[in-house]
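Of the protein chains in this complex, one is absent; all others appear in place.
And then subunit A:
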Amino acid sequence: METSALKAKAAQIRMDLLTMIHGAKTGHTGGSLSNTDILTALYYRVMKIDPARPKWEERDRFMASKGHSVESLWCILADRGFIPKEELKTFSQFGTRLIGHPNNKVPGIEMNTGALGHGLAISVGMALAAKRDNKSYRVFCLMGDGEQAEGSVWEAAMAGAHYKLDNLVGIIDRNRLQISGSTEDVMGLEPLEEKWAAFGWNVVSIDGNDMDALVNAFEAVPTVPGKPTLVMANTVKGKGVSFAENVPHWHHHVPNDEQLQHALAELSAELERYQQEGQVR
């Protein structure tokens, strides 16, 4: 998919997830909006996947270590045909598969996550297995920036570099906000890029809401032979919805009817703009 189409797709996914969260009256809105561009780049352009064969052995693996922002992922899996679109209406309802965290009963989800600081270690195991078996698949692991306070992240970071896993890509959704406020006030992370570099990772820092930058960064992997790559995706929490952007309160807040209409109007304008951009090309 071309980048203008990817941008239009991201706007559509944002509209889908807001509608889904509004319907369910629950959800992690801010972090899902910030990571939508990352997931869109991966699921519509970068990753080798086949919705008809979710367990295809050669597929690239995606691990949502920041499991609470699963809303964008549910909408993408539905849009790509892993699950029926109709099922999004069951999000967070009694007995649903589409719970508030990744659930491997859903085709396209590799492992259950939700407890923070777990995804990277599992990804190290997957990437290590690929190396030992001479397989070419890559493993993409999306982490939150607040999640970086978990010590287990750094245990896995050490192992990824030690085993020279250049088929492993860590992504940090660096939106600088967590539930209690700024990451730097809650538990300072900076200089975060230097920390990852010091742990032996090749660090690529980009605007994580810039589709061209995301595609370029992911497609360049393996960036440095023998080194895992860390993509520092600098994003805006609540991205795409003017009243939610950079507001900590929207970490886990549900739009009311009026707010939903306002947000959908903003996003559909964006969607049209990107669709026209695509036609001009």
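What to note about this one:
In the analysis below, a residue touches a chain if its C-beta (ideal position, glycine included) is under 8 Å from a C-beta of that chain, and two chains touch if they have at least 3 such contacts; residues count from 1.
Basically, contacts and distances are computed from a predicted model.
A chain of the complex is left out here; the name its UniProt entry carries, from "ABC transporter substrate-binding protein", "Copper resistance protein D domain-containing protein", "Thiamine pyrophosphate-dependent enzyme" or "Transketolase family protein", is "Transketolase family protein". Residue-wise, the contact with the chain that is not shown comes from A:Val124, picked out of A:Leu6, A:Ala64, A:Ala78 or A:Val124.
Residue-wise, the contact with the chain that is not shown comes from A:Met111, picked out of A:Ile38, A:Ile76 or A:Met111. The omitted chain makes contact with subunit A at the following residues, 104, 110-115, 117-118, 120-130, 132-133, 151-152, 155-156, 158-159, 162.
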